[in-house]
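Here the complex is missing a single protein chain, while all its other protein chains stay put.
This part shows chain A:
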Amino acid sequence: MATLTNAPALRRKARRERLRTLGFLSPWLVGFTVFFGYPLIATVYFSFMHYNQIKAPTFVGLRNWRYVLEQMPLFGPAMWNTLWLVVVMVALRVVFGLGIGLLATKVKSGVGFFRTAFYLPYLAPPVAATVAFVFLLNPGTGPVNDILGSIGIHAPNWFNDPAWAKPSLVLLSLWGIGDLMVIFMAALLDVPKEQYEAADLDGAGAFHKFRYVTWPSITPIVMFAVVTGVVQTMQYYTQALVAGKLASGVSIGPGSVIQPGYPDHSTLTVPQLVYSLGFQNFNTGAACVLSLVLFAIAMAVTTLLMRKRAGLLSADD
C-alpha cells in the first residue's frame, strides 16, 4: 500500500534522473547530432538528388549510385589505391614503428639523439614534408637519384612512375613514423620486467621473449595503431594531392584545375575523388554516393578489427 502511495514521487525521481542523465549527455548529443548525424542524413539525402549547389535539388532516384558504381572510370582506381594504401601503408607503419620503438628501448648510448632523430620528422607539416620528398626524389634534378646513380644503382622515377608513386608515398609516411614510435615505446617500457626475468630463467632467447612476453603485452596497442591507421589512411588526401601536383610539373594557373592522381591515377584516393566531384565538378550527388561507400567500408573494416581486438584481449586487459 505504501508503495502505491509513493508511486508519483518515484516517477518524479525517475524523470529527474533521466533529465540529469540527458543533461550530462547533452554536450555529446549536440555534437554528435550537429557534426555527425545531420551531415550523415544530408549525405544520404543528397545521394538521391541532382544538386549543383546553385539550383534547388531535384530527385533522381538511383542515378547517382549507378553513375558512380557503373559509369565513373575513376571509381575503380581510386578505390584500389585507397585499399592498397590501407593494407601496405598501415602494415609497414606498424612494423616499422614497432621496430624503431624496440630499438629505441634497447639503445644504450645516445638514446636521446636516436629518439629525437626519429621523432622530429613527424613534426614537419605534411605539405612541407611532401614538398621536400618530391624535391629529393625528383628523377631529373633530385639528389637521391644522383647518389644512387654514382654507386651504380639505376634508381626509379619515384613519384613520376605509376609503379613507384604509391611506394614513394609509403616511404614518406615511414619517414614521419615518430608518432607510432612514441606510442610503441610507451607500451614496450610498460611490459613487466619480472616476466622477462622469468623467461631468462627458462632459457628463452630474444625471439621467444618477444613472442611470448612482449607481444601479448603490447597487443592492445598494436590493435589501436592498426585501427587508427586504417581510419586515417581511408581519409588519405593531402600528401597524395601535393605529391601528384608537384611531381607532374603541370602549371596551375588561375584558369586551371588541379587534377589529382598523377601519374596515371596511381595516387588518386577516394577522398580526393570526393573533393573533385563535389567541389570541382559540383556533382554533389555523386560525391555523396562515394562518401557513403567509403563510410560503409571504413565502418565494416573498423568493426571487424574491433571484434578481432575484443577476441585478442583477455578480461584483465
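Everything below uses one rule, namely that a contact is a pair of C-beta atoms (placed from the backbone, for glycine too) under 8 Å apart; a residue touches a chain by one contact, two chains touch by 3 or more; residues count from 1.
In the analysis below, contacts and distances are computed from a predicted model.
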Task: Out of "Cytochrome c-type biogenesis protein", "NAD(P)H-dependent oxidoreductase subunit E", "Probable sugar-binding periplasmic protein" or "3-methyl-2-oxobutanoate dehydrogenase (2-methylpropanoyl-transferring)", flag the one the UniProt entry gives for the chain missing from this complex.
output: "Probable sugar-binding periplasmic protein"
Residue among A:Tyr67, A:Tyr196 or A:Tyr237 touching the omitted chain: A:Tyr67
- request: Can you work out which residue in A:Trp215, A:Phe282 or A:Phe295 touches the chain that's missing from view?
  value: A:Phe282
Message: Applying the definition given at the start, please give the residues of chain A touching the unseen chain.
response: 38, 41-42, 45-46, 50-58, 63-64, 67, 71-73, 138-141, 157, 160, 247-251, 253-257, 259, 263-265, 279-283, 286
